[in-house]
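Contents: one structure, followed by commentary.
A protein chain is absent from this complex, but the other protein chains hold their places.
Chain nomenclature is as follows: A and B, assigned in order of appearance, with residue numbering initiated at 1 for each chain independently.
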Amino acid sequence: MKRLLPVLWIVGVMGLAALAQSALNDYYQRVLAVIAINIMLAVSLNLTNGFSGDFSLGHAAFMAIGAYTSAILTLPARTKAIVLPDLPPWLGQVELPFLIAILIGCALAGLVAFLVGLPVLRLRGHYLSVATLGLMVIVQVVALNWQPITRGARGISGLPPLTTLLWAYGLMLVTVMVIWRIVHSSLGRAMMAVREDELAAACRGVRVFRTRLFAFVTGALFASAAGALWAHLITAITPSSFSFLLTFNVVAMVVIGGAGSVSGSVIGAVLMTLLPELLRRVETALAIGGQPLYGLSQIVIAVLMLLVMIFRPQGLMGRHELIQVLAGLSGARNKPSSAPAELAGEAQRVA
Amino acid sequence: MLTPSYLIQQFINALNMGSIYALVAIGLTVVYGILRLINFAHGDMMTVGAYLALAVLSSLALPAWTALLIPVFVVAALGVLIERLAYRPLRGAPEVAMLITSLAVSSLIENGATMTLTAQPRPVRLPAELVQRVDALGINFAVMDGVIVALAVALMIALSLFVRRTTIGIAMRACSENVRVTQLMGIDVNRVIAVAFAISAGLAAVAGVLWSGKFGIVDPFMGFVPGLKAFVAAVIGGIGNIPGAMLGGYLLGFAEVFFVAFMPPEVSGYRDAFVFVLLLVVLLVRPSGLLGTREVNRA
Partner (left out) sequence: MLSVQDLHVYYGRIHALKGVSLEVHAGEIVALIGSNGAGKTTTLTALSGLLRPRSGSIRFEAQDLTRLPVHQIVRLGIVHCPEGRQVFARLSVIENLRLAAAHRADRAGIARDLQRVYDLFPILAQRRDQYAGTLSGGEQQMLAIGRALMSRPRLLLLDEPSLGLAPLVVENIFRVIETLRRDGVTILLVEQNAYQALRLADRAYVLETGYVKTHGPAHALADDPAVKAAYLGG
């Protein structure tokens, strides 16, 4: 049964994705694809921000690396000759399948994360947050200025629309399952030990720096894949696509869902994709004097985040997984000391 | 290209930018010193200040000098209010909680401004006296440039005296060493924190007004990047340390302006990247900054 569970998930999710791909109109397909991408982003950011305890604000940087790399690699050579005439010839000629392009993007993002992580992860707390934010600014500025490769502020458009629901949900499943396995392995326990008390973890033989670096690099890999999917969904990217706003929204998903819970991030990503999508309709519907209320959806996200921080700082799921809570609920009828009870205990401690 | 007048102009520019960064960095550092909060909403206090100044300048009823005074007091009050509503409930929570909250506050202000005032940048028209150029000390500069430097320096001197001489200033310094023990002295720490936020936000408002005066434009997101750069300045000087923030502000102003002035045009576009590379270098080589003493690698 336990071995069968992942297979059931794969078959179920991919079956539904295939069904949706054939049955739904473009708009709903796009929303569903964005949900999958956001799940990938949130779950991978949670690896550092929730599990190893390094509050990174640099996720958009890795996403940008994946998006730009894969875009340049999948763009047809004929198009490249026109929009990016100054590419080095070998890059101008190359035309790779989507998967290979994604993987190369991941490799590049992983390399950057590794090289940047070596020095930056020597920092902790706020310093790490700001340093990773600095990384995001640096990547954005490079995208803005490296004309021959990125086309600067104009960005790259006309990408092949390769991101189907099958691709999005396939990679989403890979992300969630790999990270789920990591988190529930000894490596995951090492991450949490580091988060709770670095010194104590080191005393118990955890290689603290390696563990944190691993979390950071792994998070970057999946962020990069999500960026590639996103680029080939929207089919146009500019440096401003990978701004702080993006990082902020992913952070909101993690925080609201519950940092330290994989299923929390999934729930957070779904909620924080659907809610702004609904609100965007309100924005245009509520247009005052023909002026849409742009900003409303971001305001609602910000207010939600403030309320969560004050009233439920551990997020919806805390550090628990949905499965535990459900099991606890069904067991609660005969056994009082269940997961929800522990949840309440945690809430009390935090308050 | 490197004529004396070009150099002088760049020097004035650097002094201007440095003055503004210093004002913003002081505010960050004062609050960080006490609460260990990196206030991502700090730059947005600049924005609010700049919009208020714009409103005052475009209303004919109020004299021009109130375009500085009104933003300072309103934004100071706003800073105190935000602390009361958003940060105080989180005292004693993990330090990342307040950081996240400040991100949310920042987003709230930026999008609030977008929703009510639109994201359209608005031009700022300075009073004629400030735009004209004068010759003084053998240098030709705009009055506004002189105002920026003079005002910033005057405020920094005033703040230094305040922190040295007054009881609440001493209490602020005590808090930045140890909040718990400061309470044991019979000090109402909430009052000290409120004053710190008022000063912090008020200085940011001044910086915002000066910034919008210098660049002639206001938009909902104008404060974000200077806010981040001011953090870089504060770290360079040693975060938590007020003279350090001043020093860091001017160093950053000069580094940035001279980077743009002396690098070839295809490189000078990397100015913001340059600033953050500078931050990374400082964090790695001397994380406590030039004047700081505090241990940084606290978990």
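Throughout what follows, a contact is a pair of C-beta atoms (placed from the backbone, for glycine too) under 8 Å apart; a residue touches a chain by one contact, two chains touch by 3 or more.
Remember, it's a predicted structure, so these values are computed and weren't measured experimentally.
Shown chains touched by the undisplayed chain in the intact complex: B.
Between the chain not shown and the residues B:170, B:217 or B:284, the one that touches is B:170.
Residue B:184 is the one among B:2, B:60, B:136 or B:184 that touches the chain missing from this view.
The omitted chain makes contact with chain B at the following residues, 167, 170-171, 173-174, 177-178, 180-189.
Note that in this section only the chains that are shown with their structure count from here on.
Distance between chain centres (mean CA atoms), chain A to chain B: 32 Å. The touching residues of chain A, when paired with chain B in their complex, are 55, 119-120, 122-127, 129-131, 133-135, 137-138, 141-142, 144-145, 197-199, 244-245, 248, 251-252, 255, 291, 293-296, 298-299, 301-303, 305-306, 309-310, 313, 350. Only residues 36, 38, 86, 89-90, 93-97, 99-101, 103-105, 107-108, 110-115, 118-119, 224, 228, 231-232, 235, 266, 269-273, 276-277, 279-280, 283-284, 287, 296-299 of chain B touch chain A when the two sit together in their complex.
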